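For this depiction, one protein chain was excluded, whereas all remaining protein chains were kept in their positions.
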Amino acid sequence: MQRRTFLQNTVAGAVLVTASGVGLLNPRKAQAAWPKAAFAAVKSKDSVKALFGDAEIVEGGITLKAPLQAENGAVVPLKITTSLPNVEEIAVVVEKNPFPLTSRLKVFPGSGGYFAVRVKMAKTSKVYVYVKAGDKVHVAAQEIKVTIGGCGG
Amino acid sequence: MKRLIVTVTLTGFAMVVAAGAWATPKDDIAQYQGYYKKRFPGVALQSYSDGVNVLPQYAARRANWELLMEFPPYEAEMDKARAEWAKPFANGKTFSDCFKNNPPATKYPYVDAKGDMRSVVGDVNRCLKANGEKPIKNLKTGKIARLVAAFKEQFNGQKMAVNVNSPAALKWYDRGKKIYWTRRGQLNFSCASCHVQNAGNQIRGDVLGAGLGQGTGFPVYRTKWMLKGKPWGTLHRRYAGCNKNVRAKPFKPQSKEYLALEFYQAVMNTGISLKVPSQRQ
Partner (left out) sequence: MARTIKMKIKKSGSEYRVLVLVKHPMETGRRKDKKTGKLVPAHYIETMTFSLNGKLVAEANMGTGVSKNPLLGISLTAAKPGDKVSIHWADNKGESGSVESVVK
């Protein structure tokens, strides 16, 4: 009797701990603080370091759909997909922006290797997409041309 | 070889324009649509409602439009537009009550019994006035554009078929055609200079869209205008912008000139489906 009750309580306790760990009790509350240092970095390598430390960065495993030339530098749509297992984080860095890190997605169980975002590009630049999967950080890059145009008012 | 074909086609056009009266709208449509078929052999007629995005010269930028279209920026606004269209006036009537007596969007603009050219913009305001409501003053952006979008989207997929069968309509048609082919402004360009003769070519880093299909997607939701807080544009807003680009004094929205131009373009678009609203840069 006593042992069964003890076990039941332990299980219930474990569920409670796990739930609060991934925000079940407070689904609106963000899991971690906004990464100020990463967003404030003015050099892309510093924003990458602020996010991933000294992790080994390898190429491949990421598909980036993006225009070769942007219609308007203020709204450049990007679509990132990856079939790498155990994706934890996806980050988008625009090299020539005043603050290269534009956004990053933390991926928890229930979500996968897909991220869509629309970013600002100050000028023609390489766009780097980082995916942390397992213990490695993968990268893919593409240059996107930005010209000034726009006929008609 | 390609240049030669273009020159020959243009001469054909010039002949038609010069002759004026004896060229029927039907002849003009065949010639106009045929010109683009030759110039852009891989582009189907129906694709022209997607504008510059379907031209091969736009390939480097096409993914930009495709990605935006996965969730068009105008979608959130269209909920608002449909609500505005459906909202009853103080007297209980709605826009649908007026428009059920009007032609379908595929037959706009049209010439009425009095010989006046009737556009969707004009008929929206006529409806408001007839029901004791204030007409909309801003004919370029905002609410008027949303209402036009809410009306026209009900006919998406249906083919343009405006009526040019009366002497009054033919007069409007000839007037519109003349405006389209007449050079204007400091830069001395006609609509045709850019959108016929130079369709697909670059100007100041932009690719010129084909004249064929222009209007079938209006009202337009533009990224450029969204950034300034006035994303929507009626066709006449766009005409004014174009006129300013060639440093010509623009006409007023819903002026006779722009109504005639809208009519001519609608006739040239015969057979192309409506696709409203459109997302453009």
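All chains are identified by letter, namely A and B, in their written order; residue positions are counted from 1 within each chain.
To be clear about the criterion, a contact is a pair of C-beta atoms (placed from the backbone, for glycine too) under 8 Å apart; a residue touches a chain by one contact, two chains touch by 3 or more.
Keep in mind that this is a model prediction, so the values were computed, not measured.
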item	value
Option touching the unshown chain, where A:V48, A:A66 or A:V107 are the choices	A:V107
Contact with the hidden chain (one of B:V124, B:L212, B:M226 or B:A240)	B:M226
Residues of chain B in contact with the chain not shown	70-71, 73, 75-76, 79-80, 226-227
Absent-chain interface as seen on chain A, which is shown	22-24, 27-32, 34-35, 39, 74-77, 79, 94, 97-120
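Just so it is clear, only the chains that are shown with their structure count from here on.
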item	value
Separation of chain A from chain B, taking each centre as the mean of its C-alpha atoms, in whole Å	41
Chain B contact footprint on chain A (complex, rising order)	65-72, 74-79, 116, 118, 145, 147-153
Residues on chain B engaged by chain A in the complex (per definition of touch)	60-65, 67-68, 70, 203-206, 223-227, 233, 237-238, 240-242, 244-245, 281
